[in-house]
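For this view, one protein chain was removed and the others were kept in their places.
When the chains are written out, they are named A and B in that same order, and each has its own residue count from 1.
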Amino acid sequence: MFLKNCWYVAAWDHELLDGRLLARTILEQAVLLYKSESGKVVALQDRCCHRGVPLHLGRREGDCVRCMYHGLKFDPSGKCIQIPGQEVVPAKLGVRSFPVVEKDHLIWIWMGDPARANPDDIIDFPYLRDPQWKGVPDYMHYDANWLLIVDNLADFAHLAFVHTKTLGGSEEYAYVTKPVSVERLPDGFRVERWHMDAPPPPFHNKVLPAHLKGKPVDRRNIGRMHIPGIFFLESMFSPAGSGSEQGNREGTREYRNCQFMTPQTRRTTHFFWVYLNNWEAGDANISRSLHASLIEGFMEDKHLIEAQQKVLDADPSFQMLAVAADAALAHFRRTFDQLVTAEQAGEAAAPAVIEVRKPHQAGMPA
Amino acid sequence: MFLKNCWYVAAWDHELLDGRLLARTILEQAVLLYKSESGKVVALQDRCCHRGVPLHLGRREGDCVRCMYHGLKFDPSGKCIQIPGQEVVPAKLGVRSFPVVEKDHLIWIWMGDPARANPDDIIDFPYLRDPQWKGVPDYMHYDANWLLIVDNLADFAHLAFVHTKTLGGSEEYAYVTKPVSVERLPDGFRVERWHMDAPPPPFHNKVLPAHLKGKPVDRRNIGRMHIPGIFFLESMFSPAGSGSEQGNREGTREYRNCQFMTPQTRRTTHFFWVYLNNWEAGDANISRSLHASLIEGFMEDKHLIEAQQKVLDADPSFQMLAVAADAALAHFRRTFDQLVTAEQAGEAAAPAVIEVRKPHQAGMPA
Partner (left out) sequence: MFLKNCWYVAAWDHELLDGRLLARTILEQAVLLYKSESGKVVALQDRCCHRGVPLHLGRREGDCVRCMYHGLKFDPSGKCIQIPGQEVVPAKLGVRSFPVVEKDHLIWIWMGDPARANPDDIIDFPYLRDPQWKGVPDYMHYDANWLLIVDNLADFAHLAFVHTKTLGGSEEYAYVTKPVSVERLPDGFRVERWHMDAPPPPFHNKVLPAHLKGKPVDRRNIGRMHIPGIFFLESMFSPAGSGSEQGNREGTREYRNCQFMTPQTRRTTHFFWVYLNNWEAGDANISRSLHASLIEGFMEDKHLIEAQQKVLDADPSFQMLAVAADAALAHFRRTFDQLVTAEQAGEAAAPAVIEVRKPHQAGMPA
């Protein structure tokens, strides 16, 4: 069901400001996240080992956290280091801790075997730390399995029907464009699609200067999905006929869309995202408008995807029928299932290393 | 549990005005209902065969409906006739369709074997199409199994205690009246009860002209319940002592109450109804007052019946104890269970024809 031996996004860094004790369920486990006084992020099982009270109802004390029921105190490794009114603390008393890494404004967590947690395996997306690229990091909660969101992102054709008046621009997109390529990769897929000589879609048109509004564009979308559910989308809008498909970048405006799907439960998902641009040049209203447009678009997806989840819950025997556009999502689900099967076999018998590859850089603009 | 090979009311015709895509769960199946451009009602499984998105979130196009996720288009038979961006549509792609008939302002649906669906089997109630009979068609949702509503309607004695101040008029009704007859019929029952020389019940008194208000009446109720859950009630109020039981109709005011119970799920019911009179003579406030009074009365039933459902859910082992007044409901439940058993045996082995009879006309006033 869940892939455990891989890194998931647990939070944005701003969610842990000022020592906040953040409760977040990840892969159906209750986790407490906080930044210790010495600045390191801590992730502990959110349940006191004594009587089960959630630790996020407690209090941070320096690098530690104290349960505010009977006062047990835990250090960042989860070890219980004090029981008020009792001299000796049994060595076995404590709660589980999880490997956790703060990187480029994201908090990454490893829910599987801690011995296999290697921070070098965390996918690197340099745009997240590049001050040239601006955006408003945000969070959305889905009442749906995260794979339904992965499915959604696997085919740009849905832009035509779901997002006609927001992110898509026209239904034509579904008929006259085709994927240039669908690359099946060991850790996901890469899809590329061009749409030539079309009006700029509403979200883009809104932030264009007056003299460019409505002028036709050549649009290129490159989506890269990584297991377990990490999506990077590069979008480029060039003046129609300016030769962008031959590499001419003049007048091109680019976006980077980063989306991180982390299962909360089988039926609910944490969705972290930021939409970046590198051309707002000090005008933060560009970011704000794009952020608002993306929320509008995501709500359109959310409406359909949560309806899908209800349909699946109502009849678990329902077999989806594949169409040609499902190539990418079918590959992703097959690959993912193989990894889960291997991992579960490994846990039961001999350990098997699950390789989650570094991001595929091909196709990234220079 | 459910009887499938019979006609159920799925909607009032006014619910499908202007091409509306109506989602309605019937016998635990999600159904999409709409009126096609050419004027025929269509009933399809409300679930795209591709990724399961509900079709009622889609768009009507002429006689067809398009799923607004990836754009698959379905004709009124449920066949998929277009997949944007794909040349060939596999023949097997499609969704289930249901036989559906529009008749006398009601939309009737057949959830069982389509080969057995015969529109001639739909119960005929001419008052529904007679312009002399006026009323306000309406809908109510019950959090209760539909058989509990059938039970409720099977004994007029409940008028005395549940509806004392609305539809009943006095508790005396339970003590001094008796059913003239309880007829056990192959497809339900017929119950007749007279109450002589009593004040007019509040709902009726409200719509009487001033000189008749409060004047005693002889009241005759004839209820006719059909499997699976269709109820027609004829009510006549004659001046007390005017000889109505000998057939004298002078000064008599009559009503026709039509109620259609359609299971949504095991625990919830669609309740369609209209309360008709033939004497308002252009004064629509008569209909409106009766409609308001009936809602008031139905809410009294709903309150008790939904409480009953909770009691049954809390202890499924509870065995109800019968009293003498349960003759009609006991017959109905026994007959219904036999039909379900026969139908289910037929589905598993040899087909068995379930006969649902045309309405019993006996007792209808000329």
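Everything that follows uses one rule, which is that contacts are C-beta pairs under 8 Å (C-beta built on N, C-alpha and C of every residue); 3 or more make two chains touch, one makes a residue touch a chain.
Keep in mind that this is a model prediction, so the values were computed, not measured.
Annotation: of B:160, B:261 or B:286, B:160 touches the absent chain (contact as defined above). The residue touching the chain not shown here, chosen from B:284, B:320 or B:345, is B:320. For the options B:1, B:17, B:292 or B:307, the residue in contact with the chain missing from this view is B:307. If you put the missing chain back, the residues of chain B touching it would be 151, 155, 157-158, 160-162, 171, 174-175, 177-178, 303-304, 307-308, 311-312, 314, 318, 320-325.
Summarising the interface, chain A meets the missing chain with residues 30, 47, 49-54, 57, 66-72, 83-86, 90, 92-93.
Assume only the chains that are shown with their structure count from here on.
Chain B is reached from chain A by a rotation of 120°, derived from superposing Cα atoms (nearest 5). Chain centres here are Cα means. That of chain A falls 49 Å from that of chain B.
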